[in-house]
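Supplied in structure tokens, the structure appears directly below.
Removed from the display is one protein chain of the complex; every other protein chain stays in position.
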Amino acid sequence: MNALREKARELLAAKTVQVVIGYGRGSGGSARAVFMRAPAQAAELIFDATCLQNLAVYLMKPEVRKLGKAALVATPAALRTILQLAAENQVADNSLLALAPVGEDIMPLATFAAIEAHVAAADHDLSAAEGAELGKFAAMGLEERRRFWEEQFSRCLKCYACRAACPLCYCTRCTVECNQPQWIPVPAHDLGNLEWNVMRAMHLAGRCVNCGDCSRACPVGIPLYLLNQKLISDVSSVFQARSGMAARSDNAMSTFKPNDPEDFIR
Amino acid sequence: MESEKRSIERGALSRLVEQWLSQGKRVLAPMHSGDKVDFAWVTSLDDVSLDHVQTVQSPKTAVFPRVEELFSFRSADGRVEVRERDLGALPEIVVLGLRPCDAAAMAALGAIFNWDAPDRLFSARLARTTLVTIACSRADEHCFCTSVGGGPGAVAGSDILLTDMGQGAYLAEIVSAKGREAARAAGPLFAPAPGMDKESRLATVAKAFSPDAIAAALERMFDAGGFWEEQSRRCVGCGACAYVCPTCACFDIQDEGGISGQRLRCWDSCGFGLFTLHTSGHNPRWLQSQRWRQRLMHKFAYMPERQQALGCVGCGRCSRACPVDMNILEHLRAVAEAKP
Partner (left out) sequence: MSPTDLFQPLLMKIEQVIEETPDVRTLRLAFADERQGREFTFRTGQFGEYSVFGEGECTFCIASPPTRNGFIECTFRKAGRVTTALAGLEPGETIGFRGPYGNIFPIQDWERKNLLFIAGGIALPPMRSVIWNVLDLRDRYGDITIVYGARTVADLVYKRELAEWAARPDIKLVTTVDPGGETPDWKGEIGFVPAVLDKAAPASRDTIAVVCGPPVMIKFTFPVLARLGLAPKSIFTTLENRMKCGVGKCGRCNTGKYFVCKDGPVFTLAQLQGMPQEY
């Protein structure tokens, strides 16, 4: 934590960056995003097990972008997000500084190449627990799975917290807001909820970096991560593609390759 | 009128639920859902959670569901027929286990829906809803009912207020005519309540601010752009705070079903970026900070002046549900302390 605060203080004092996006203490012992703009504020930064939010979501917000060059306290998921945003031409190389906590230390990563090297060295596979949960879900029969999701989606409020918390849902006009034609019904009834959640999951297929923020954001506790993780594992087995690993990569779902497998299309 | 005091045993409460269901009423009550507690339609008291502080969502769904039909229409051979909604067919609802803040919120919703011209659908739903509130024996850091005119044992808005007196007994305060009718229908399930005093059973919620001071401060703060930007920078602009709020009432109107379909009313939120977008592309609230300001202004400055009702009952749901820990109490304190 001291290394982080020291680094942040130094960056702000030297005006290397105009803002450090990090974590501070929030309500009830939780962590919340903070935007430090003066060296003295650096003392409020924290980094511990409560720091879960993927702060890369703020890289896409105009209110944050206008503050100037940012240093971002980046969890492994946030680093993958930066690379994925880079692959989608949303952030430019050298335009931000990632601060990756490594033990008690802090590793500044100024370029996409540095982030790629850092990310490549880590293990991003699903954890054993995640794998087991996904396995259970995969083992359900088609009918059981349908009932499971119907029950889950019946609680969806269409509050779009999942979308707002997702750093890769940055469209200025989301498909649910396109009304000519009205692709997705606006109300949060069964059909609207099903179409909304399936649409969002499909838009994140091959792009989602498994940060888990959509599920954490969902006020009614819908396990959206199951959809994302299933799609991640399918995209990886069908296309041997993995999002968030490289700053230049083709999106598996929107890039045609002559040798793409077609046997899953029925 | 002084509310009448009775008592009811936990066992009798469960028979009461059975009675309501057998009378064809729908019962909305807090239920465990994963690691959360939220309102759901229940079929027995066994499903009902009685030990939580607050539910994720408010019970506003009883009077303002997230989707409802305003009317339906049929078109054939160039002729259109509009069919008014049959209000008589709306279900009778009992909300069991809402909190005193939630009961108070019904008045705030009424102030919006019935401002100037009455909203028949809302009013019909409210008239068919009986509120059997359970007083709070616990509160958390997000509760601030006492700062907005309520309290953990406040009766306002409830039809019956239950207070857990321990040993499976509840004090039942029969507050309204609807409550008296419900108690009468329950017959002997409600017993006399000799010398029951609820005060010692209630949670303590410290007063954090005065709404008048907040309104006075807000009056001067519309143009304090920097303040609003600092306050709301981490807000990601979702609808979670509005959708869980018992008093938020912004809505959208949508047609579905083609030329023979329905006109629907559904929840919306002033926190969404496109809420105020004009057809011309101009958006009067183009920044999230302006939308956050609107949330506080509407509840604490505009509503008190225009609808003579505070738009917040201090339930703390928005703070608990916010994905980025926007803590409304903290923001209100900041408003109170702001130096204009």
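Note that the chains are named A and B in the order they appear, and that numbering of residues resets to 1 at the start of each chain.
The criterion applied here is as follows: a residue touches a chain if its C-beta (ideal position, glycine included) is under 8 Å from a C-beta of that chain, and two chains touch if they have at least 3 such contacts.
All of these numbers come straight from a predicted model, not from anything done at the bench.
*Asks:* Have a look at B:Arg99, B:Arg234 or B:His298 and name the one touching the chain we're not showing.
*Replies:* Of the candidates B:Arg99, B:Arg234 or B:His298, B:His298 is in touch with the missing chain.
*Asks:* Would you mind spotting which of B:Asp116, B:Glu199 or B:Glu337 touches the chain that isn't drawn?
*Replies:* Residue touching the absent chain, from the options given: B:Asp116.
*Asks:* One chain is left out of this view; which of B:Gly24, B:Gly78 or B:Pro192 touches it in the full complex?
*Replies:* In the full complex, the listed residue that touches the missing chain is B:Gly78.
*Asks:* So one chain is hidden, and I want to know which residue out of B:Ser22, B:Thr279 or B:Gln308 touches that hidden chain in the complete assembly.
*Replies:* The single option touching the absent chain is B:Thr279.
*Asks:* Could you pull out which residues of chain B are in touch with the chain that's been left out?
*Replies:* Within chain B, the residues touching the omitted chain are 70-71, 73, 75, 78-80, 82, 84-85, 112-113, 115-121, 222-223, 249-255, 257-261, 263, 265, 268, 270, 275-280, 282, 284-285, 290, 294, 297-298, 301-302, 305-306.
*Asks:* Going by the touch rule given at the top, which residues of chain A touch the chain that is not shown?
*Replies:* 179-180, 182
Everything below uses one rule, namely that only the chains that are shown with their structure count from here on.
*Asks:* Centroid of chain A to centroid of chain B, CA atoms only: how many Å?
*Replies:* Taking the average C-alpha coordinate of chain A and of chain B, the gap between them is 32 Å.
*Asks:* Looking at the complex, which residues from chain B come into contact with chain A?
*Replies:* Against chain A, the touching part of chain B is residues 33-36, 38, 56-57, 66-67, 140-142, 229, 233-234, 236-240, 242-244, 252, 254, 256, 264, 266-267, 269, 272, 274, 287-289, 319, 321, 323-325, 327, 330.
*Asks:* In the complex, go through chain A and note every residue touching chain B.
*Replies:* Result: residues 26-28, 30-35, 53, 57-58, 61-64, 155, 157-161, 163-165, 173, 177, 185-189, 192, 213, 216-217, 219-221 of chain A touch chain B.
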